[in-house]
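Then we have subunit A:
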Amino acid sequence: MAVRANPNLLKQLKRYGADDVTKCFHCGTCSATCPLSQEPFLFPRKSMRYLQMGLGDRLKGNLEPWLCYYCGDCSDQCPREAQPGETMMSMRRWLTAKYDFTGLSMLFYESRTAEVAAIIVVGILSGIGFYLLGALSGGDFGSYPGFIPGHNAEYLTELGWDVKSVVLVMAVFVLGLLGINVLRMWWFTTGSRKDLNVPFDIYMKHILLCPWHFFTQKRYSECDKKKPWVVHIILMLGFVALFAVFLAHMIWQDDTHAHTYLGPLAGVMLVGASSFALSGRLNKTEAHYKYSHHSDMNFLYMCLFVGLTGLAQHIAGRIGCGAFANFMYILHMMGAVPMLLIQLPFTKWAHLVYRPHAMYFAAIQADVIAGREGAKGASAVPHKQSA
Partner candidate 1 sequence: MGFEPRIVGFLCNWCSYTGADLAGTSRIKYQPNVSIIRVMCSARIDPTFVLKALSMGADGVVICGCHPVDCHYISGNYKAMRRFPLLKKLLKEFGVEDERVRLEWVSASEGQRFSEVINDMTDKIRALGPSKIRVQLDADKVER
Partner candidate 2 sequence: MTTECKIGVYVCSCGTNIGKMVDCDAVTGYTKNLPGVAVCKSYKYMCSNPGQEMIVKDIQRYGLDRVVVAACSPRMHEPTFRAAISHGGLNPYYLEMANIREQCSWVHDDHQQATDKAKALTCAAVKRVPFHEPFDMQSVPMNSASLVIGGGVAGLTAALELADANQPVYLVEKDGKLGGNLARIDLTSPYLDSAKDLLAERICRVTKNPKITVMLNSEVESISGYVGNFKAQIKSNGEAVTDIEIGSIIVCTGFREFDASKVGEYGYGRFPNVVTSFDLEKMLKEGRVVMKDGKTPKYVTIINCVGSRSGKYNRYCSRVCCMTALKYANGIKSAAPDAFITNLYTDMNAFGKGCEDFYRRSAERDTIFMMFDKHAPPTVSAAGKGEHFNMLVKVNEILSGEEVEIPADMVVLMVGMEAREDSMNVARLVNISRDKDGWFIESHPKLDPVATSTDGVFIAGACASPKDIPDTVAQARATTARILAKICQGEIWVEPVYAEINEDLCSGCRVCNELCPYSAIDYDPVKKRSAIISVMCKSCGGCVAGCPSGAIKARHFTDKQIFEQIEGVLEWASSRA
């Protein structure tokens, strides 16, 4: 079946950072250099080809961008400086926008102003909200953690507020969005492909891959360069730890152990990793730091901001500067909420959901294809061109 080339796609993708993709002349170095590129997913070259030619449908149903962790080897070796790594990154941005049914993702990716404005608006609103929450619940701004809503739960209840339900509403909102988008992702990449026809048991067989990849970033460690994986996993574990602290704090009201030790540790991890990445991006130290989309920078700034304010809050609380700690707390929330509401469902942070799912879907597809090919018998010898 012939597919229609759409020259406009390239123009669009340029807004997502695919500036150099037209330089590619398809020597195949990148796909063969990449240790992750394996049958049946040969990337990045083929995805770049789809992009160049404007085969939007092929691209939309393509899992390959997610299978790349961007170690930058391909970009280093590319003879034409076509930046395959960055092109894959830009395709991930574009795919995020495509999966998102609300269209907000597209708006935030295509317009820096929109993303920054959304973050600021949500930030200010949440700042006001949390201040009011603290103040209304009768918290004392001078005492720490007296101003933190969770600590004054009884007042809140009196007021008819329930932090848990606020959190729950937010979580349902975010997870609902992401859930729908993941379903869309599944439909674009796997569900709608009639040629695959995946049996249910294969879905079940690989289901554990999702959490496995989420927590280990195993695949990233298979890149030839190991450092990016280390940075990435520190950042990721920082978030996981923070999440744990948050859960412990919010749900079980436990601020003893987790809050005391895990919190600061997570904060340090977050600050360390994000400032490393940020300085890398600003100084363009490594291949994968050379090109930065506004969504990348915004995300790292936010990480750093959230990490730093969290740490400051903690330290200030410890040394008894109550007012400062509470001020930091509000700032912290002004960062954390936009991250959760804007960046998690719509921009950079969304990859935390899509990537493990991509691994999962990819494994399913590979399984189906291998089953089919196995019958035919694959060989590693180059094919013979028609004379």
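Regarding selection, all candidates are chains of the complex that A comes from, given by their letters.
Keep this in mind: contacts are C-beta pairs under 8 Å (C-beta built on N, C-alpha and C of every residue); 3 or more make two chains touch, one makes a residue touch a chain; residues count from 1.
Only a predicted model underlies this, so the values are computations on that prediction, with no experimental measurement involved.
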Direct contact with subunit A in this complex, candidates 1 or 2: 2
Complex contacts: residues of subunit A adjacent to candidate 2: 1-5, 7-8, 10, 22-26, 46, 49-50, 52-55, 58, 80, 385-387
